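I'd like to ask you about the structure that follows.
One protein chain is absent from this view; the other protein chains keep their places.
Right, chain A next:
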Amino acid sequence: MNTFFVLYRKELLEMLRNYKWIWVPLVFILLGAMQPVTTYFLPQILAGAGNMPEGAVIEIPTPQGSEVLAQTLQQYNTLGVLIITLSFMAVISGERNSGTAAMILVKPVSYTTFVLSKWSAMLSLTAVAFTAGYAVSLYYTNILIGDVGAGGFWKSLLIYMIWLLFVGTLTVTSSALLRSPGGAAFTALGATAVLAIATSLFPKAMAWSPGKLTGLAAQSMQTGLWDEKTWMVVLLSFVIVALMIMISVLALRSKPSLDN
């Protein structure tokens, strides 16, 4: 346990030194703030865009606060996921390629601890960045659009966090399996996209797929619902995450460095 915290602290420090602690939350906060702000100013933006005949009246129904937050989640679906995969694409392969993994793994450190420390650091950064961004989105929505129920907010936050955890773990595993960071990012993004498409194509067969998490998060934002189906999806996601961590540990154990 002690070695876990030592390595976990090292990971956090590394992310501080290479400014990940600044730019990842910043991107999430910007994306989160942009959605309510652009929604609010949309009529003015359109009016200012020109090309409108003199005297045209633009009337756009102001959406509900919960709808705006659901749209924020959609932003995170694309850009947020991209940021997470890009920030962690080299999390294990980078250390293996440079040889630092071998330097650490000749010390009495278990392979599981090594992977878990990196995974936990990934989770910490993702959780903080997403929570901050989503909270900022909530703040502006409350000011500019209208009150949003706290219950829906917390539920959607939690469900969506599990989705990001899933994506992050997928990235960690890809980087344990593949040598090239670009390949790992591509694999993680590709798998995420395939999962999302398959989930929407085969709703029956993929009823419990983690790909459902994004939809469930948006839905619970608007309805505050957390039913049995949600539980199954969450449960299955955790099982897959645990499996992926095991795969990463095995991949690292079979090849802790390049030159063998």
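The rule is short, and it goes like this: contacts are C-beta pairs under 8 Å (C-beta built on N, C-alpha and C of every residue); 3 or more make two chains touch, one makes a residue touch a chain; residues count from 1.
Everything below uses one rule, namely that contacts and distances are computed from a predicted model.
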Which of "Deferrochelatase", "ABC transporter ATP-binding protein YxlF", "3-isopropylmalate dehydratase small subunit" or "Metallophosphatase" matches, in UniProt, the chain that is not displayed: "ABC transporter ATP-binding protein YxlF"
Candidate in contact with the missing chain, chosen from A:82, A:109 or A:250: A:109
Selected from A:38, A:78 or A:98 as touching the chain missing from the view: A:98
Absent-chain interface as seen on chain A, which is shown: 2-3, 6-7, 10, 14, 17-18, 98-100, 102-109, 256-257, 259-260
